[in-house]
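Of the protein chains in this complex, all but one are displayed in their positions.
Chain lettering (A, B and C) follows the sequence in which the chains are written, and residue indices restart at 1 in each chain.
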Amino acid sequence: MRDVSIIGVGMTRFGKFEDRDMKDLGREAVWTALNDAGVGIKDIQVAYVANAVGQQLTELKGTIGQHVLTSAGIFGIPVINVENACTGGSTSLRGAYLEVASGNADVALAVGVEKLFCGDSAKSAQTMAAGTIYAKFGFMFVALYALQLKKWMAASGATKLHFAKVAAKNKYNGSLNPYAQFQKAMTVEQILESRVVAEPLTQFMCSTMADGAAAAIVCSSDIAKKISQKYPIQIAACELVSGTYNIPGEEHEEITTRAALKAYEKAGIGPEDVQVVEVHDAMSPAELRMYEELHLCKPGEAGMMIDEGHTTLTGRIPVNPSGGLAAKGHPISATGLAQVYEVVTQMRGEAGKRQVTNNPKVGLVENAGGWTMDDNAACAVTILKK
Amino acid sequence: MRDVSIIGVGMTRFGKFEDRDMKDLGREAVWTALNDAGVGIKDIQVAYVANAVGQQLTELKGTIGQHVLTSAGIFGIPVINVENACTGGSTSLRGAYLEVASGNADVALAVGVEKLFCGDSAKSAQTMAAGTIYAKFGFMFVALYALQLKKWMAASGATKLHFAKVAAKNKYNGSLNPYAQFQKAMTVEQILESRVVAEPLTQFMCSTMADGAAAAIVCSSDIAKKISQKYPIQIAACELVSGTYNIPGEEHEEITTRAALKAYEKAGIGPEDVQVVEVHDAMSPAELRMYEELHLCKPGEAGMMIDEGHTTLTGRIPVNPSGGLAAKGHPISATGLAQVYEVVTQMRGEAGKRQVTNNPKVGLVENAGGWTMDDNAACAVTILKK
Amino acid sequence: MDKKRIPVQEGLFIEADPGTGKSYLIGNKCKKCGLTAFPKTPVCPRCQIQDTMEETKFEGKGTLDSYSIVQAALPGFQQPSIQAYINLDNGPKMWSLVTGCEPTEGSLKLGMKMEMVIDKIRDDEEGNELISYQFKPAGK
Partner (left out) sequence: MDKKRIPVQEGLFIEADPGTGKSYLIGNKCKKCGLTAFPKTPVCPRCQIQDTMEETKFEGKGTLDSYSIVQAALPGFQQPSIQAYINLDNGPKMWSLVTGCEPTEGSLKLGMKMEMVIDKIRDDEEGNELISYQFKPAGK
């Protein structure tokens, strides 16, 4: 398999855009990525397009990738529409990566696009909740997070104060990110005092709905060296797994850890080498768990990581410099590629006010989603290096 | 890239199954394919699962592949959910093929599953029609087919009688197929006298709604030789394209021809070598067009092909021995893999009463679907050889 | 309560005030190669580069390219209907419903002149009229 590099990235701002449809959002992300890479519409040989709930909330009821891409001037090529709940963006990247790594294509496009605001917020909320077959029993994801976090707090020693500190760090990062839905810093106190949704989770620890799109252009590393306008960022690994059955009383390896270990092995890179990270923090405290599950610290050290500031923009290993899902917004299938956008931008040193200061050579993206069998339906870990 | 072979296929009967859900249908197809291949649940390393309208018509609102596969005992592995309208099944196969060809996996699973009967037939019909953004203007696919066929009849010399003859051939084939939705032969007269839907199309020339699932297991040809219980069928090519803009007054190459020419080139096999074919005849007359567009005959010879019986079960090049979409049924994303099921079964000589008699060494599957820019959204042509 | 006339989609056409001026279709045109599109396309499909398309209006005159009389309909739409492709004068080929004549094979001839009319295509759930462009034989 050939080495593969990212030569262009693009994303829209995330937010509520009542007068923009998926074609419009997707086109902006794709064109931005094309211009960033310095390649033309006709250079794209194959495209993967991720979307999760467009069929339920928009007028596009199928072949959404073709609709979005033709509106960006791209047609005729193989277009593969993928869905993997919140992991759609990474699934799209994985497809583009495999096309190029295998030699099946030289230049491939990965897109993630989502439109959650449909003019009927009850419908949007219902659609989001219906991602699990237990919704009809009253099951809510936020309860699940809360249940898991309460257990994890007991095991790891992390506290609600730690959760609020992580959320505050990310709100600060988001305040510096022109693409974030919420560009407002918040104090630890404001976060702790916001409405309790499900103990220990408060309102400002939770991600909300957003519209948005993100895209990446990948090509073989050899070609990248010749054509890339900017420093190409190599995809050292892009590993996807699905959930496993959680048998009571038996060890259950976390899905994130399974994906990360595969990615570390594939990349020949260990967690100690990672210098900038975006994790899937649909609820901010999830970031703390990721420190441990991705082996960025030892079990029980997550609280220390945030207490000592290791994961701030100026820390040893900045995490979620974009603001993460709660500040940046979470347009399901766009999220994974927006995480990639962020890490590539940071590794290039182009992140402006939110630029991390450790000149990262290795970055990591963790992107999980969906729910089956008492586990996430999917999780992808991507390792980038320059 | 490595050679890739199909070592197992499975499908459910197609039809109206009010008390079966997608998990149930998918499981049957997957297990049948596993048993056919003689491999176990744990041998599957990656899976592609195609579905088109499950989000709209069933209670599964996302990560449908994971829901279906866990119910078949398969979990933990990478699962990629794909959608490509009626081309979903082939898109799924293409993904599995690329995983194995690239060396990323040794054994991969492709599944297509669809549930169209939802207890509310108006809702099902509306959902089917909404596949195009023109539905709100009253646009109907059947009109489009009729418009195109009228023009094509003038150019090719094919007549409505030819259309009825093709439909009758396929209804006969379907009458011998235990997996077909409609297992009843019909005369040319019965087809011509059935209700006109849109001149020249009559009711019994059109495919209808169905539920169903189909699956294929692929592995590297080297491994296939060691483990396959049956004669492995090699995937010589599996080429996917999307539609192109149809500029008035300029030549517009048919999407099927574009896909076929890519597949012939990749396979190093010409149309003259093909001995058994399944084509995507959502309306039976489309089969006649495919004879020409796939270069199975010269322009203007399609009528002759059916008049002289070349494409019957005992002909020189049997087409749609399964009965095709109008007799077998058309559960959108399952169709492409059911076509593969048929060609593999014919090439193995296991098709029972509908077995073709020319002992085919090379087979072809054409699978198109969706609508964008006045062209199909996607088309895949797969060439199989033994 | 008064029935409202609501365009089935915004941005496709301009309906003239009764008795004054003309109705138009809104499309666009490539500054580089002259290709026309309806509805608007953000990128010229021939040039496939960014920023060459500019908005243009079509008067809605054209000729009948092909048609089909359809004995089936989506919920709310008339059955039978005539569905057609129109070659728009100075514009692209476009799909349209046909109105203003009987839905029988004899009432239309390929190549005949057609003109655009803004009219109801169906009622919505609240009883409002959903309007859109349609074509009818010219002069009828």
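Everything that follows uses one rule, which is that contacts are C-beta pairs under 8 Å (C-beta built on N, C-alpha and C of every residue); 3 or more make two chains touch, one makes a residue touch a chain.
Source: prediction; values computed, not measured.
Every visible chain touched by the undisplayed chain in the complete complex is listed here: A, B. Screening A:Q126, A:T159, A:T187 or A:Q229 against the full complex identifies A:Q126 as the residue touching the chain left out. Across A:L176, A:A198 or A:V319, the residue that sits in touch with the chain not pictured is A:A198. Not every partner is drawn; the one left out touches chain A at residues 122, 125-126, 129, 134-140, 142-144, 146-147, 150-151, 195-199, 244-248, 373-374. Mapped onto chain B, the interface with the missing chain covers residues 23, 27, 31, 40-42, 70-75.
The rule we apply is simple: only the chains that are shown with their structure count from here on.
Contacts between chains leave no pair untouched here, as each chain touches all the others. Once the centre of each chain is set as its mean CA position, chain B and chain C turn out to be 34 Å apart.
In terms of their C-alpha centroids, the spacing between chain A and chain B amounts to 35 Å. Centre-to-centre, using mean CA coordinates, chain A is 42 Å away from chain C. Shared interface positions of chain B, defined as residues touching 2 or more other chains, are 136, 244-245, 373.
Along chain C, residues 45 each make contact with two or more other chains.
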